[in-house]
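Since the structure comes first, as structure tokens, the remarks are kept for the end.
Only one protein chain is missing from this complex, and each of the others stays in its spot.
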Amino acid sequence: MTEYEPVIGLEIHVQLKTRTKMFCGCELSFGDSPNIHTCPVCLGLPGALPVVNERAIRFGMMIGLALGCEIAERSLFHRKNYFYPDLPKGYQISQYDVPLCRGGRLGDVRIHRVHLEEDAAKLNHLGASGRIHGSDRSWVDFNRGGTPLVEIVTEPDIHSPEQAREWLSLLRTTLKQIGVSDVNMEEGSLRCDANVSVRPAGSAVLGTKTELKNMNSFRFLERGVRAEIQRQIGLIEAGEAVVQETLHYDPVSGGITPLRSKEEAHDYRYFPEPDLVPLVATDAMLAAAREALPAELPAERAARFERELGLSAGRARDLAFRADLADYFERALAAGAADGGVDPVELSNWIPQLVERIGSDRDPAESNVAPESLAALATMVKAREVSRDAAREVLSRLVADGGDPRAIVAREGLGALSAEDDGLGELVDRAIASDPAAAEQVRAGNLKAIGPLVGYVMRETKGRADGATITRLIRERVRQAG
Amino acid sequence: MLDRAQVLHVARLARLELTEVELERMAAELSHVLEHIEKIRELDLDDVPPTSHVVDVVNVLRHDDPEPSLRRETALRPAPEPVDAGGFGVPSPAAA
Partner (left out) sequence: MNELIELTAAAAAQRVRAREIDPAELFEAYRARAAADDLNAFTWVAPRAPAGEYPGDAPLAGVPLAVKDLFCTEGVPSQAGSRILEGYRPPYTATVVANLQRAGAPLLGKTNQDEFAMGSSNENSAYGPVLNPWDRARVPGGSSGGSAAAVAAGLAPWAIGTDTGGSIRQPAALCGIVGLKPTYGACSRFGMIAFASSLDQAGPLTRDVTDAALLLAHMVGRDRRDSTSLEFPEAIRVPRAEDLSGIRLGVPEELTGAGGGVEPGVRESFEATLARAEGLGASVEPCRLPHAPHALSAYYLIAPAEASANLARFDGVRYGLREDGEAGLVSMYSQTRSHGFGAEVKRRIMLGTYALSSGYYDAYYGTAQKVRTKIAEDFRTAFERFDFIVTPTSPWTAFALGAKTDDPLAMYLNDFCTVPMPLAGIPAISIPSGLSDGLPVGFQLAGPAFSENRLLDAAHALERAIGFDGSPARRSGESAARG
């Protein structure tokens, strides 16, 4: 059977968090009453002219710098011509052959380009009701029209749906951290299209790609891309060709359908926008953009976690790509250090545990678990003062009621039983006695047989005993008995 | 020079509907004009940079300060199909 390798590139549109639109002084809005943020410019009235928003340019440069791009010394705006009711001028002002930023990299994905443009308005469907002739109607709300957008195009460096999702999450965190966008997929301030193709593993030739639109959540992105990969593999296996087309992923049905092909082949007739003058990245503008960037971006943070704290690459990314988790982790680390030291790897193991208990979309800083408490818990586990199972129980209580883990352990008697504890030795003897066959096998060198014996002790101690200690004691006593 | 199919294609791009008579005439007239215009293609312009702006300025930028928007009634006054929801009505693009 042929193995297939997916090749995925993303095109991301990000609404910038300026106060006003890209080319006029209308305020940005979300969810406001329709058509109250319009003016001659963003309505495309005759005679109106665009003027570039300086902050949008700075935000664009910040994004470029954060993604390690080269900022063009001189870039131009073009007109991209097509007719659609949400496009008031009949053209979108966008950048074309000379974008603001080129090249760059985020994580393990290269950036092809980053350019500035204006958002389209919002087209709403009205249906046929209330119309004499019964034809279907739509209506346009120009509040969103002209919102500054940055379009980020990656190289096709992504090779799985999971990686697509994870990388988009890194991008989102990065943009959020530099403060240029709300990057909210549900509200449309972050929108992602995926170019997907598959090829036999090891092949250097790219397959025919399709463009998948309308994935308005991380989950849908992953699912949509997975479904499209399966669809393409299915076609190839059936001896059919993948057709280059634009596709729509329906998150409800999971189905993929072609978007209605436009009247004619796209011919956007780009030409330099004569109403705007060229944009030159001056040293002062670049310095201002650089200054506005935070000291450390998520990708750099992940690298530091890996390099300096010894976290695995995966764990480092899981934390760093979510700023709230990374911030919490670092606060716990600091608290632990003040409290005599905490093992970073051990501590990092407890963050996913915490997230699992509070819900994946919540910031742990807002939970009942103080960072110093998590650090204390990790320290106790590392010192074997409490077993892992018991620590999980402690964490659940911390999530429910907060408090000090040491006090909870003491109060509830959850402290680990030590090997020196006679009670534990007695329990091990009872376990061996209860299952002589298993004991015999262990003695004969079959370590797999030790499971039931360990389980017996764990049950009896309600998880307070450390698994490694029990194992050691069983093996000692079996050998002694023999 | 410009054949019927090309004229039709361009008309579709420009969202113009031409009658049969207009189509014929347009093809002839555009061809005639282009014939004259095409002479510039004979010039040697290999290393000449294009001029898209005659003014020699760059970076004309606006501060990100809000300015008053139009009242909705004003925006909608010239609309051919204002809808109750407060928007500009159009035939649905999804319909044929």
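Lettered A and B in written order, each chain numbered from 1.
Simple rule for what comes next: contacts are C-beta pairs under 8 Å (C-beta built on N, C-alpha and C of every residue); 3 or more make two chains touch, one makes a residue touch a chain.
Computed from a prediction, not measured in an experiment: that's the story for all the values here.
J.: One chain is left out of this view; which of A:V14, A:V277 or A:A370 touches it in the full complex?
T.: With A:V14, A:V277 or A:A370 as choices, the missing chain is touched by A:V277.
J.: Contacts of chain A with the missing chain: which residues?
T.: Where chain A meets the chain not shown: residues 40, 43-52, 79, 81, 83, 85, 88-91, 133, 135, 140, 263, 267, 269-271, 274-277.
J.: Please give every residue of chain B in contact with the chain that is not shown.
T.: 2, 6-7, 9-11, 13-18, 22, 26, 29-30, 32-34, 36-41, 43, 45, 48-55, 57, 60, 62, 70, 74-75, 77-81, 88, 90-93, 95-96
Note that only the chains that are shown with their structure count from here on.
J.: Mind checking the centre-to-centre distance between chain A and chain B? Centres are C-alpha means, answer in whole Å.
T.: Comparing mean C-alpha positions, chain B is 40 Å from chain A.
J.: Can you list the chain A residues touching chain B in their complex?
T.: Against chain B, the touching part of chain A is residues 18-20, 24-27, 33-40, 43, 51-57, 74, 76, 83-85, 123-126, 135-142, 260, 263-264, 267, 269, 271-272, 274, 276-280, 282, 285.
J.: Which residues of chain B touch chain A in their complex?
T.: So the residues of chain B in touch with chain A come to 9, 12-13, 15, 52-53, 55, 57-70, 72, 75-76, 81, 83, 85-95.
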